[in-house]
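Heads up, one of the protein chains got dropped from this complex, but the rest are sitting where they should.
Naming follows writing order (A, B and C), and every chain is counted from residue 1.
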Amino acid sequence: MIVVMEKSATQAQIEHMIGRVQELGLKAHVIQGTERTVIAAVGDDRGSSKESLASGPGVSEVVPILAPYKVASRELKPDPTQIQVGQFKAGAGVVGVMAGPCSVESEEQIVSSAHAVKKAGATALRGGAFKPRTSPYSFQGMKEEGLKLLALAREETGLAIVTEVMSTEEVDLVAKYSDVLQIGARNMQNYRLLEAVGNSDRAVLLKRGASATIEEFLLAAEYILNEGNPNVMLCERGIRTFETHTRFTLPLATVPYLHRKTHLPVIIDPSHGTGHAYLVPDMSVAAVAAGADGLIIEVHPTPETAASDGYQSLTFPQFDETMARCARVAVAVDKEMCTMH
Amino acid sequence: MIVVMEKSATQAQIEHMIGRVQELGLKAHVIQGTERTVIAAVGDDRGSSKESLASGPGVSEVVPILAPYKVASRELKPDPTQIQVGQFKAGAGVVGVMAGPCSVESEEQIVSSAHAVKKAGATALRGGAFKPRTSPYSFQGMKEEGLKLLALAREETGLAIVTEVMSTEEVDLVAKYSDVLQIGARNMQNYRLLEAVGNSDRAVLLKRGASATIEEFLLAAEYILNEGNPNVMLCERGIRTFETHTRFTLPLATVPYLHRKTHLPVIIDPSHGTGHAYLVPDMSVAAVAAGADGLIIEVHPTPETAASDGYQSLTFPQFDETMARCARVAVAVDKEMCTMH
Amino acid sequence: MIVVMEKSATQAQIEHMIGRVQELGLKAHVIQGTERTVIAAVGDDRGSSKESLASGPGVSEVVPILAPYKVASRELKPDPTQIQVGQFKAGAGVVGVMAGPCSVESEEQIVSSAHAVKKAGATALRGGAFKPRTSPYSFQGMKEEGLKLLALAREETGLAIVTEVMSTEEVDLVAKYSDVLQIGARNMQNYRLLEAVGNSDRAVLLKRGASATIEEFLLAAEYILNEGNPNVMLCERGIRTFETHTRFTLPLATVPYLHRKTHLPVIIDPSHGTGHAYLVPDMSVAAVAAGADGLIIEVHPTPETAASDGYQSLTFPQFDETMARCARVAVAVDKEMCTMH
Partner (left out) sequence: MIVVMEKSATQAQIEHMIGRVQELGLKAHVIQGTERTVIAAVGDDRGSSKESLASGPGVSEVVPILAPYKVASRELKPDPTQIQVGQFKAGAGVVGVMAGPCSVESEEQIVSSAHAVKKAGATALRGGAFKPRTSPYSFQGMKEEGLKLLALAREETGLAIVTEVMSTEEVDLVAKYSDVLQIGARNMQNYRLLEAVGNSDRAVLLKRGASATIEEFLLAAEYILNEGNPNVMLCERGIRTFETHTRFTLPLATVPYLHRKTHLPVIIDPSHGTGHAYLVPDMSVAAVAAGADGLIIEVHPTPETAASDGYQSLTFPQFDETMARCARVAVAVDKEMCTMH
């Protein structure tokens, strides 16, 4: 880290801060600039309460140098991680697609969706049984009954099951019926929940919080990895910005940026990322072109009557067409679409 | 709600949507504009999956008219709510101040802080025992031992205790030792946790999520109120914007806006809201002037060595001075500072 | 527009607002809801000072229904516009690429760049002669001398020239030497400048302001179109958000969204949109996949010594490789790359 002193800092203040740096177990290098003095602190400062140094006397600011995450880091593990769950694979050149309705609503709905998305080329089925809803008056999901319907759909199709878990108490139950535990954007910094799924043997799909920086996102992954669960997929689902014509703003540059910083696979959610069904096909194709390792797409038999998120759900024919376009682009960028074997 | 049709919508599409509106139990009024047709849907549409209508044929957009929250609404309860917990009061003309360190670090630290903030005029002590930290490698709090130290500080000073609860399993434990349960910004949409504190008999300090809209904030409060706990304080602690010279951007207009929309008291957190101790005094004073019903301020015996958030913590003398200034401004805006009796 | 009244609005207030709507030359339809009354105002309200109605007595809010732009609208002109300038074409299925250095620095630099980008497949050369720089102490461009070098590069290669114009006084001068007048993001709402280029016979590349909504962006285009210049290209170059790992956040969903709302071609600037050369290739490819009608990319012989924006400039070989990848993806999405004939 670099401690930048105020222009007016006294020699005593500089010496005081050198002492503080040393108390943290770091080596202090002092650089006398033309206008300011800076103190470079050398050593691994992760875990130290270094930010508090900024309130030291005569300090202008503290600039961190080391990335605060380790296990998620590409420097530690240069090879890309591939996640494999049943027939679903993502990462290291393979693009896996998860698709299905926002909420599980009925056997008919989820099973027909499963068949339709499988036919179009998806290898995992998404569907919410425990639904985090902004309003307490909205549909809250079918809970365990929904999980059972997901398991039934898996039986019928062989698709892997991805579904959200919202609290520590539900982790075992959700893990019993599903293959991939989804941590929703609202829970990205629910640290007890991250620890709980870190102790599960299920793969985890970690969604980026709507205003999380990439560093916070990777540190959330680090909570899971740190508990011993290496099977983490990072999902960009759009960030909150001043834009209102889309539900969120979907920054696809997250894909190549994360590929540079981490070995974990990167999944794109164009449904939440745009919030409008008519934008989903083009953004799905663009995500594959940007190098995404997977997609998670909302698909519903009749979006107009969906219990949640209908406006951003594709119909079966729209999903079919989207998958065909993704497959063509995958070839053009030397990627392989994951398929059922 | 208003369903706005595309300019190119056919009569059949318009009729289809009228039918859909009626299926939701609402009355449809059709208005033929010069360029577009709009369908006004009359009736209480809270709880219906009205958003999915946006994917109906020929629909351009769906514009909600009713606020989605009820119990939190000022329309329902025009008189401001005052929260009283031991010696602490906030709302309906009274400004209550909670202050103390970010984390409980030791008996000496928390008890000396309690005495100092009480002397300066605070009537509640804040201090974290369970700490949500961005990095798994950072100090995670003293947990139950920290709670015991808070209770000890209460015994010595009579201050009410405010401390964060991070998961449903900890609610009872935290409630045992404290007076006000704080829901942190990262957990504002952790709905299970909101329900759990909604079932507690402790007052709740609900912090606004860093990218939550006011509507989402009030709906999070609604989750708590809806479970039967009426003692909710809303805390604005800054939102995430493009600004980097402050940790978050503190929008004080939240105060008069919330006062118009809800009867619940509004607390300002200038410490997280700015992230720099040198900005906290002026923003505390400004918050009182804007009409805030309370403040929550980080204070530490020696910020430079704090285990967390030192850079935004006031020293005891700085807090003293800040309280004196707040008291003068409170008089000027016809507010009363809450004091120990 | 819809005038939403407060729940507590009196009959007299409602009648007052009906009168106000009629004074604007609009027809008022009153809809009595279960909780509120809304007044739908029918007629073309563009140009009326309708926003001020929001301060009428008993008014809760005013919701616009009609898009405020006309000439740019796809409803007015359903067919996509193709811009053709010399050898450069963009729109209606053709993807045109403009490339070159941020600033013109010397004859050697600009001419070698022109040859390199032409060889790789670009049909227009970009290069700044008048440079808008955040700091008055930064390099401000070669001005007219730079324009002459651009014209020289055109002579040698046949590439169309795209360069920025910063003020009304410079429009004629810049038009004299170039083919496409660029309006930079900082000047997107410099209305006098928009009017001036609207009166020029050169095509215009209008960059989106860093915090402009899409509606404001289209209204800026409308200023130009409204003066009689139909040759406007819209350029998404990234928006300002809380993200700091990229210079701006590049929302590719702008492409399909704009294609739905306007007939004008949409160009993507992945250089400013990301701010890091290593992110530019993947985002270029993704932009083509998303349906962009063109790209504008910074390319420099030796980025490390560039007078401006070196960190986001591709080298010649990097640009070569990027163009090859774009060409493959263009085929996969049924687009045609514009080439020299």
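Observations
To be clear about the criterion, a residue touches a chain if its C-beta (ideal position, glycine included) is under 8 Å from a C-beta of that chain, and two chains touch if they have at least 3 such contacts.
Keep in mind that this is a model prediction, so the values were computed, not measured.
The chain that is not displayed touches the following shown chains in the complete assembly: A, B, C.
Contact with the undisplayed chain is limited, among B:Val85, B:Leu250 or B:Val299, to B:Leu250. Of the listed residues C:Ala12, C:Ala54 or C:Met340, the one in contact with the hidden chain in the full complex is C:Ala54. Within the full complex, the residue among C:Lys7, C:Arg240 or C:Arg328 touching the omitted chain is C:Arg240. In the full complex, subunit A touches the hidden chain at residues 2, 4, 7-8, 29, 31-36, 38, 40, 42-44, 63, 65-66, 75, 240-242, 244. Within the entire complex, the positions of subunit B that touch the omitted partner chain are 211, 213-215, 239, 241-246, 249-253, 255-257, 260, 273-274, 278-279, 282-283, 285-291, 325, 328-329, 331-333.
Looking at subunit C, the residues touching the absent chain are 20, 46-47, 49, 51-57, 62, 68-69, 132-139, 166-169, 186-187, 189-193, 209-211, 216, 219, 222-223, 226, 240, 277, 303-313.
Simple rule for what comes next: only the chains that are shown with their structure count from here on.
Copies subunit A and subunit C of the same sequence differ by a rotation of 180 degrees once their CA atoms are superposed, given in steps of 5. Chain A has its Cα centroid nearest to the centroid of all protein Cα atoms in the structure.
If each chain is reduced to the centroid of its CA atoms, subunit B and subunit C end up 38 Å from each other.
Rounded to whole angstrom units, the spacing between the C-alpha centres of subunit A and subunit C is 30.
Averaged Cα coordinates give subunit A a centre that lies 26 Å from the centre of subunit B. Multi-chain contact residues, meaning those touching two or more other chains, occur in subunit B at positions 240.
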